[in-house]
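Missing here is one protein chain; the remaining ones are kept as they sit in the complex.
By written order: A and B. Residues from 1 in each chain.
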Amino acid sequence: MNTLAAPLEHDNTQNDPTRRPVLVTGPCDLASITETVSRIVEQPAPRAWYLALMVCGLGTLVFFGLVAYLISTGIGVWGNNSPVFWAFDIVNFVFWIGIGHAGTLISAILFLFRQKWRTSINRAAEAMTLFAVICAGLFPAIHVGRIWVIYWLAPYPNQMAIWPNFRSPLLWDVFAVSTYGTVSAMFWYLGMIPDLATLRDRATTPLRQAVYGALALGWRGSARQWHRYERAYLLLAALATPLVLSVHSVVSFDFATSVIPGWHTTIFPPYFVAGAIFSGFAMVVTLMVPARAFFGLKDLVTPRHLENMCKIILATGCMVGYAYGVEFFTAWYSGNGYERFAFANRALGPYAWAYWLMLGCNVLAPQLYWFKRWRTSPWRMVLVAVLVNVGMWFERFVIIVTSLSRDFLPSSWGFFKPTWVDLGMLAGSFALFLTLFLLFCRYLPMVAMAEVKAAIDGAGHGRVGSPSARAPVPREVQATP
Amino acid sequence: MNNHEPTPNTPLPGVRVAGLLAEFDGPEPLRLAAERVRDLGYVHWDVYSPYPVHGIERAMGIRPTVLPWLVLLFGVAGCAAAILMQWWMNARDYPVLVSGKPLWSLPANIPIAFELVILFAAAAAFIGVLGLNRLPQFWHPVFSSPRFRRATTDGFFLGIEAQDPRFHETSTRELLESLGATTVETCFAPATRPGLPAWVRWAGVIGVLVALVPPLWIARARAIRADRPRVHPIQDMDFQPRYVAQGPGPLFADGRAMRPPVPGTIPRSQPPADSLLETGLDNGKPITHFPLPVSQALMVRGKERYEIYCAVCHGLAGDGRGPVAIRALERAEPGWVAPRSLHVDAVRQQPVGQLFQTITRGLNTMPSYAAQLTPEDRWAVVLYIRALQRSQNARLDDIPRDKRALLER
Partner (left out) sequence: MQPNAVADLPQDQITLGEPLAQRAGMLWTAGALALSAAAVFGWLHADGMQWFLHSWLLNVTFYVSLSLGALWLVPILHLTRAGWAVAVRRLAEVMGANFGVLAILFVPVLLGIDTLYEWADPLAVQNDPLLSHKAPYLNVPFFVLRAILYLAVWWCLGRYLLVRSTEQDSSGDPNVTLRLERASAPALVILALTATFAAFDWIMALEARWYSTIFGVYYFSGAMVGVLAVLPLAALGLQQAGRLRGAITVEHYHDLGKLLFAFVVFWGYIAFSQFLLIWYGNIPEETQWYRRRLSDGWESLALVLLAGHLVIPFFGLLSRRAKRRAGILAFWSAWLLAMHWLDLYWLVMPAVEQPVSVLGAMIDVLLAVGMAALYLAAAARIAATRCLVPRRDPRLVESLVFENT
């Protein structure tokens, strides 16, 4: 493959090793970046946004209606039975927590790796994380049955003189997910403060000025404040990185600490984390491709950004495939009849259709990303991303339901069928997620303007075009014949 | 664009000059200007930009913040708190044994400890950065400049405050212009710090008063007695779809859920028909005559019943050395009154009615045996007791002649 002479300004996915591609295509001075992002919030929303919000809002109401029905009537409205005690409720929980991981990875881990391209997508991805955690957290809350005494899970002095059982992975989950939600929220909000100040300073109505002003806490961009801000950002990124690894590992402990074949295997923690990043990035791609087209962000969320995300999807997809392979090999190698049966049952048993769908979506579909065309064409990549999300939902379904429906004792085997409430809640959780995301797009700064500006400052694209002294200046090269 | 005209902001009465604000073209001129200002020894000054300018900390001589140490401290505290909490709650205060794992299972405590480290450290970072930056601070003299709005978009500013010892309105202005500022303007602040607006103070007072209501209400509720049961919003299983005793029901023709008692049922509190047999009392005094015909069958029944119910304490021979009594003495049970031997004179002289009453009502540590023994059975036991008493105080003449030979062997 030869170095192309195509100007990088229009298609920054071309790979010329002698220079770094631009991160912002089109006009990339500070004022236009500010304008591109702020006008989404400042101008009246397009009609399609209202339509989308109505549809999703309706779905959200249906979701909460179903939740009320569940709480008032009981868990029996779901399809859960003996032995399949966990079904859609926990599948949805794990699914949504997994989705949330991409945002933290983009915000924190890519920050630690000095990947400047993250600045265009990290705000939306972090918002997505927070909303995914909200959707996720609802399911364990409602699946307990008596949600009105759920506070018993917290270690507070009580008249029963009893404390929660800290040895249980379910309680580790409570701490992990709440820590994750809290830290994500803090990180997201801290990152937004300078951008909220921008919106405050551009505000044309007193209401906007008051609201954004209150949220911006009086930020004025002082260098002394920036210094502490940057340290705090680095510290939060350094803390969020192990956090994101630990959260989905703790979720995997819910299963792996048991003794059930198909669940009790040591590779679960890193496998779940890789799968979470896999599905999370697929969701980011699914959201950002339409969002960038719809909100006019094509110059900030460039084809290169999308391509990088596709590559990460491919890499984590390979890790998930690796885990499938190792588990399969070890099931044979272990000589444990129950393990062998568990895997044979997945491929050939009553849920075989789910298993093969999962393999097709998780292992086969992302292989398309080896091909440049599938990594750079927005709608092709969304197709693969949607398949990945479907596949990852089914992966959790296969893991949870097949292992529960057929474990050690054949006389205890049972079959699970979802009820309309199960399916309604799954759809409703998507509606809730999208509602929150739509509201975010409309009322909060979708792109981290301050971070984008800092990222391009290094490339010398300041307001007057004066290059910063320290950044590596791209050199002009003559390509070798 | 250098602006040499006098600033459009002229001071109003009650307003003081707070400092000078200079605008620059871009990050590089700003950085160079900052170096100069630092070198000249200014202390109360700052640089404002829409993003952190690379190298500005060095240019300004900003010292590294203490925030990382704060985060480390709270992280370690989080770890200690988590381990201590889990140890104390699960291994010490209310030890819970779950699936054979040690009461203090350190491996199982690691995940929560890890999460709390992150939570405490992140909270320290977040609150620390806001606190150290003194945010929220909704007003600052630089906001008095309308130009300053660009600081968050694409403007680069340098501001020197009037409280700096080296500040002088004209010379500092000249300095800034010489450093390449495109505009220099004066910032103003109110001469006296405005206090909190009256409505905020009233809102605070009212808020505090309102916040006191719940704890006072709770204190009152705990101090007084109530004649009605407490509010019970979660009904749980209080109202169950079942039929209750004495209530209506559709199953039977008479509409009652419960069937009436069979004819001849008497309440437990009602006195028995034949009070002599049932109580062993005649006008309140224990009877002395045995009310039932004495037969071998009654004696055998009495022996059987005695050995089932009475021998455990009173012993097979009635001497008060049953296994329970012996054990109770070994254990020195508090509140235990040893059963008297049935052969002491005091008991031998008791009328049969009194013996019957003792069995029926219990005495000291001995409970009532009315539930275990029907009145007839109780009389049988009394009969057997008399036989036992006779046996321990027998004379040689009481033994039948043909059995006496056994004694000599």
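Some notes on this structure:
Just so it is clear, a residue touches a chain if its C-beta (ideal position, glycine included) is under 8 Å from a C-beta of that chain, and two chains touch if they have at least 3 such contacts.
Since the model is a prediction, treat every value here as computed from it, not as a measurement.
The chain that is not drawn here is touched, among residues A:26, A:155, A:269 or A:378, by A:269.
Only one of the listed residues, A:13, A:165, A:178 or A:257, touches the absent chain: A:257. Check A:12, A:198 or A:249 against the missing chain and you find that the one touching it is A:249. For the chain missing from the display, the contacting residue among A:44, A:206, A:335 or A:410 is A:335, taking the whole complex into account. Seen across the whole complex, the unshown chain contacts chain A at 1-3, 15-18, 20, 112-114, 230, 234, 242, 245-246, 249, 253, 256-259, 264-270, 314-315, 318, 322-323, 325-327, 330, 333-336, 370, 470, 472, 475, 477-481. By the touch criterion stated above, the residues of chain B touching the omitted chain are 54, 72, 99-100, 107-108, 110.
Here, only the chains that are shown with their structure count from here on.
Centroids of chain A and chain B (each the mean of its C-alpha atoms) stand 37 Å apart. On chain A, the positions that touch chain B within their shared complex are 29-31, 34, 148, 155, 161-169, 171-172, 175-176, 179, 182-183, 186-187, 190, 193-194, 197-198, 200-202, 213-214, 217-232, 235-236, 239-240, 242-243, 246, 250, 253, 449-451, 453-454, 457-458, 462-464, 466, 468-471. By the touch criterion given at the top, residues 25-29, 34, 46-57, 60, 62, 64-65, 67-68, 71, 85-86, 89-90, 93-94, 96, 98, 101, 105, 108-109, 111-112, 114-116, 118-119, 121-123, 125-126, 128-130, 132-133, 135-140, 142-143, 148-154, 234 of chain B touch chain A in their complex.
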